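Of the protein chains in this complex, one is absent; all others appear in place.
Just so it is clear, A, B and C label the chains in written order, and each chain counts residues from 1 on its own.
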Amino acid sequence: MGSGWETTTLAERAAEAMPGSLLAGAGYVLLAVVGASLFVAVLGMALIYAERKVAAHFQCRLGPMRVGPHGIFQTVADTIKLLFKEDIVPAQSDRVLHLAAPFFSMMATLLALVALPMSPIVQVADMNIGVLYITAVTGFGVLGVLLAGWSSNNKWSLLGAMRAGAQIISYEVSATMSLLVVVLFSGSMQLSRIVESQADGWWIWRAPVVGVVAFVIFLIASLAEISRTPFDLPEGESELTAGFHTEYSGLRFAMFFLAEFVNMFVVSAMATTLFLGGWMPFHIGGVESFNAVMDLLPPGAWFALKSAAVVFLIMWFRWTFPRLRVDQLMKLEWKVLLPIGFVNLFAAATAVVFGWYFFPF
Amino acid sequence: MSAIVTTLEQRIGRGATTQEFFVNMGPQHPSTHGVLRLVLKLEGETVKDVIPVLGYVHRGVEKMGEHLSYRQFVHLTDRLDYLSALANNWAVAKAVEKAAGIETNERIETIRTLVAELQRIASHQLWWGVFGMDLGAFTPFLYGFRDRERITDILEETIGARLTMNYIQPGGVMFDLHPDFQRKVKEFIAYFRPKLEEYETLLSRNIIAQERMRGVGVLEAAQAVALGATGPVLRASGVAHDLRKSEPYGVYGKVEFDVPVGARGDCWDRYWVRIEEIRQSLRIIEQLIENIPEGKHLLVKPAVRTKVPEGITYSQVETARGVFGVLLVSDGKDVPYRIHVRTPNFNNLWAITRIAPGWRVADLVTMISSLDIVVPDIDR
Amino acid sequence: MGLITEKLPALVEPVPGGSVLLSSLDAVINWARSNSLWPLTFGTSCCAIEVMMAAGAARHDLARFGAEVTRPSPRQADLLVVAGTIVRKMAPRLKLLYEQMAEPRYVIATGSCAISGGPFIYNNYSTVRGADEIIPVDVYVPGCPPRPEAFFYGILMLQKLIREGESLRTPGVRRKPVLAALPAGITIEQIQQELRELLEPQGGRR
Partner (left out) sequence: METHELISAVQALEPAAVPREKVDRAAVVAPVERFLELMARLRDEPDLRFDMLCTHTAIDWIAEARLELVYCLYSTVHRHYLVVSASVPREAAVMPSMQALWPIAEWQEREVYDLFGVRYTGHPDLRRILLDDDWQGFPLRKDYRDDFMLEGPK
């Protein structure tokens, strides 16, 4: 694998095509921004629709049915409604921060999307510190949550924001620890390289045992980072009314909502890229006919399918598990996940040094 | 050790202060089950004190009762604890029958027992679903309601209402059983037993749910008795007080069932007691459903305004939430001179002030839910 | 977005074809609003079980109409379902809740208590005789409590009201409230008038 694929990214292509003039540059930037916003909006809406349908079918219901066939335009209606809804800023709130907070959350999500290799050609920025970059910008999202909670001047919001702060910062450690395992094995932080290094087998099983452990830790820690059940404490509906976004309405609430769902996609995409081979098709070494069939599906579709599978898994969690308590959450991180993560990292380092790789297929 | 060395705590203690603050939980809050308001004194996430504020749905039922005939008052009890409307009806019927010396027959008592037990199951199903939701798992709510709808269907066929039944009246029951009743109840039991196992798999055996429940909100037996708590809340604390067993009414004296009793009185015990009660109710129904005695279903003409001789009557029944009592004071007319309802939730709720301090906000939600309160029943 | 909804009609209307644009925009917005009624998690008594819970549960499934996203915060909700009795102690809080909601906001009064006080009208010192004493109501759903199906009918009526009755040109102007499951030919005004006549001879204050 590998040699057949063109490794030029979208950004490089655009840079080649872009003439030196300032006007064209500005046009390109505008186009990119509009395109990205549209992409995020459509992605978010699709994910929200999917969540509602998945939830419904877990719960012996139908879910949205009335707006379009099987309700596929339901989230479109929701979005338009939220766009034209009154935007309330509470009188006692910190106005500037209150207005700005959703943008921080949204920005973090958008920035993370930039570095994801969705196929050999669709990757906006392929930086050599991709893993580090994504870890950094996703951590940035907590700022929006903290600001939202603080500026709302609502005690429930504040409680939610503080929970979010503690939770996200704690779980960042474990998430990074499990990412390092893959970095060790693939020997690179560049996301496209990491994907290419999985041509012979995905890290989840190619790294002996540690891959699975790292994947599980990453999934748990990322769920906590994006505040999904069972770690949805910052907005725990039954406890804190609506948590940090209690005082938000209309468009700004929609942005938090959207960021939450796109974050879910980012996590799934990261899990796919690092552990599940990214856009690499599923190959079994030596069985050429099987591999040829697998190659029929384009890499972009492989990426989408794998991400969708992880997204589904995350939704499955949400509609099955109750929520943890705040001290149990901390206990899980500092007393369970982190020690296991450390041991796992050392095991991974040992495996890399001695060259213990699995080639099961 | 020299005086220069200080601990970190001392350092923080000099620089920063922690502050307690008050938070309003309710009247509109997703997990206060209606319009209950709790004023919480918090220190960070830890609950220091809980002050319940009641009356947001106080409807003056007792005052209205002084102007309504006994038969008319029955429908108001539906609207107190609407999840065990039939048991509430029964309490009034029992009081009036006792005071006015109205006889009932075997068929009436069997029907009453059957429908009351069916509704007890329905009530516990709803509680189970809402409890799951309060723990943060949404799906139990849907599963609980899915099975509850089956009971609602059965009851609706006979009674004609889904929630506020107004069915059991002094001297009988309003309508005779629907011809399909027996068949449908049997079908329901066959359907529901496996589903109950599903409940256990989804929530009871879930490690997170167990962690959230075990050891949380321990209500000691002595405390529970002193607070006048009844029903599953009291039984979970280890006091086997069940009116169905201790002073049987209806046909409870003729059926076999156990009274599940908890060991520690924590949220888990309250949870387990209710799940077990569902099983016992199924047992009771199974024993009764085969042979429902023949007879008339109503021995008093519906239009009669029953006159009750002078005196005080206190009658109680065991609802899904505890002891529902009716204190009936008559001066010999066809309307009560004073009617007082002793509702289980009023007493049960106060347990929260004893068990919540020291726990977190999330535990408070679990505890409220494990007490299974219905706010109109508290406020009356 | 308030800017668009407030300023746009005055700007666009005079332009040729502007009113067509405005009407199309109206249609789109009303379509979106009517199909995305997120209720507030709020219920005072019995009706809450039927209208908020059973209606949202598996058998009836409020989600089909896109209205299952119950928001615990009034800021994010579109629909206030007054499910149950409102008493005098609760009345100021209900008003507060309504005021905390963001425009456009809709109110459905379900059950006899929220329509008129229901069984709690007479000899009662505490119960408010209808939610419309406190907040404007768009749709009344009768029943004690109404079945979930009745509530759906109410939701559909509200959707119809929104689609037909709202325009950017006249912000805040609504259609007259309707009673869902109304016998043909009777309006809510007539019923209210009748109720007023019933109550007034006894010196009651409505």
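A few remarks follow.
Note that in this section a contact is a pair of C-beta atoms (placed from the backbone, for glycine too) under 8 Å apart; a residue touches a chain by one contact, two chains touch by 3 or more.
Predicted model, so just to flag it, every value in this text is computed and none were measured.
Put simply, the hidden chain is in touch with B, C once you look at the whole complex. Within the complete assembly, B:H241 is the residue of B:R212, B:H241, B:R274 or B:R360 that touches the hidden chain.
When you scan B:G44, B:G60 or B:G295 for touch with the missing chain, the hit is B:G60. Where subunit C meets the missing chain, the touching residues are 88-89, 121-126, 199, 202-205. Think of the hidden chain as still there; on subunit B it touches residues 54-55, 58, 60, 62-63, 67, 98-99, 222, 225-228, 239, 241, 246-247, 309-316, 323, 325, 327, 329, 337-338, 340, 342, 346-347, 350, 354, 379-380.
Keep in mind that, in the parts below, only the chains that are shown with their structure count from here on.
Comparing the CA-atom centres of all chains against that of subunit A, the greatest distance is found for B. Here the spacing of subunit B and subunit C, counted between their Cα centres, is 31 Å.
A straight line joining the Cα centres of subunit A and subunit C is 38 Å long. Mean C-alpha positions place subunit A and subunit B at a centre distance of 44 Å. Residues of subunit A in contact with two or more other chains: 59-61, 237, 241. The set of subunit B residues that touch two or more partner chains comprises 29-30, 142-143, 146.
Of all residues in subunit C, those touching subunit B in their complex are 40-46, 48-50, 53-54, 57-59, 72, 74, 84-85, 87, 89-90, 93, 97, 119-120, 122-127, 144-145, 147. Across the complex, subunit C meets subunit A through its residues 1-2, 4-5, 28-29, 31-33, 35-36, 38, 57-58, 61, 63-66, 68-69, 71-73, 75-76, 78, 102-104.
Residues 55, 58-61, 155-156, 159, 163, 229-230, 232-233, 236-241, 318-328 of subunit A are the ones touching subunit B in the complex.
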